[in-house]
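Here the complex is missing one protein chain, while the rest keep their positions.
Chains here go by letter, A and B, matching the order in which they are written, and residues are numbered from 1 within each.
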């Protein structure tokens, strides 16, 4: 357990306060204003990028961020040809890479895997996506885009459109924006892809007004921000059902004509066809610029993690329940069986420290 | 259309004047004379290398060039494992990478793809090969090798041997050398692999003497330069036919004995067996040195593109013909259907701006 406080890690945005997020946003703003002032801030530092599943866009964003700070990079991006990733447990691989690198960025298809790595790593660890679970730097990217483009994170009417049921990005953004005064939400989806109840509970608890609608056409006029997402064909019962519905959610010039002049369009990318290419030239289309904001917020994050590494943020707040198994079959604890069974809470309901799933104690 | 003049790009060598080429060659010469003087010329600059098909040699040449200028590199080289390259249109991928990088190098299997990327990219773009269409930095490499090793690009008798029909490299070199006084050509091939008529027309139009021969043995004695190329087995009707003919085109010590002392041997590499390994130790064998010249000309090119980015070279000289399709089924416009249909010329014959194919207007 010696390592639980050794380093600063970013596993879950909610491990940090809103004021810490705001400090990051401010720092990114300063970097954008004068990038050359930071060109040697990480000179001599090495970032390890461990991508257990390919995500070229996220990886390039992190790499560019580190290079623009004067640092360098090691790592792998192709589990199929990486002898480290293949057949070796996460602990051994990350233990070694964190011995070589000064900061480690990790993406992995299994929920809780990045926290598992952070438990024994010898340097700060950043979660670049652990399966469908968390992806905090995407949310930071969204927040920076909103802050820079709208001037403030307060009082925004945010429309979210597409797959609101399965979209990790959407859930995370809603939770984050619920921390700011005056946010209201318009949830635009088919009933099949509606926002899960437990996230609507977050909105209600925070007193944030929201409405659920099925027509983008009707909703677009009232929004300050439109956050588009991919709709995945396989979520629908039949191809006909998919074809019938997806048309509602293609943003095109005609729909943009109904939107406010000040509305901005975000998308985590990649897009399939939910935003027509004709929209790209609209000055309100912000998704390419959003990708660039992603680079700046990552610069701010890397700098902060390296500088504030003496700040101790506990990685684990619960304790070991040796004989209790996490009820989530996709949790990392079922694949890496040496991991201690950490849970938060006590009594009959425990929350897995890795994947955040709740488990009823038998 | 806003981006059409935004950046300097190298898509086709013929977009630039011969004097611009010569400036590049001079610059490469200066770099070779004192490389350490350029060791920080691109400090803080990032090059994005987008290799949609693997070409390790070309990629390493560009990477080394950038590193020797003090710059750094992001990118991908393996479309199979790159989530960016897979299933995303060229515009989105290159838009994002060009937002991260200061200069972008792109190789892609489809003709016109690199120009398509340059249309919307946010930084200068260099064509590192677009299918069988263009590969301007190989031609620049050949020119630098000739200039450095022969002292001048004028008055050279150049033998080209092997597959003259399909060799992009050969066609491009012939066109380039046709711009210099006193060049003569000896075209050494089987009838099946002879130089296409439209390139011979270029030679005739420029008043450049050329002769077509089938025996390397007979021709080698008259050459100042011998440019060898691969012969591909699959071009022949039968294996027997291939075996019978390929022997003529294996350069060995015996044939080298008939060549001038001052003749030099070039090859774009990789070779199969058209140059016997025993030739490697001959001081006239220049193909490995040629690869190194390739690095220096790329250093000169990267420097020039970054410095002269304010120089506006129009990417498109024609205009949109909305309802006209390019007649080349392998043109990028058939895969990336959002691309505007740019054509040069008017009347009944239009020339596609992407792949240079001529299309008869119906």
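Keep in mind that, in the parts below, a contact is a pair of C-beta atoms (placed from the backbone, for glycine too) under 8 Å apart; a residue touches a chain by one contact, two chains touch by 3 or more.
The model shown is predicted, which means the values in this text are computed figures rather than measured ones.
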*Among B:74, B:295, B:315 or B:339, choose the residue that contacts the chain missing from this document, as touch is defined above.*
B:295
_Touch criterion as defined above, residue of A:14, A:41, A:78 or A:232 at the omitted chain_ = A:78
*asked:* For a quick check of understanding: of B:250, B:269 or B:313, which residue touches the chain that isn't displayed?
replied: B:269
*Where the complex has a chain not shown, which of A:30, A:91 or A:358 is the residue touching it?*
A:91
*Pick from B:18, B:39, B:257 or B:311: which residue touches the chain that isn't shown?*
B:39
*On chain A, what residues meet the omitted chain?*
2, 44, 46, 48, 72, 74-76, 78, 81-85, 87-89, 91-92, 95-97, 99-101, 120, 338
*Identify the residues of chain B touching the omitted chain, counting contacts across the whole complex.*
36, 39, 54-57, 60-61, 63-64, 67-68, 72, 77-78, 80-81, 269-271, 277, 280-281, 288-289, 291-292, 295
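In the analysis below, only the chains that are shown with their structure count from here on.
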*Between chain A and chain B, what's the gap in Å when you average each chain's C-alpha atoms?*
42
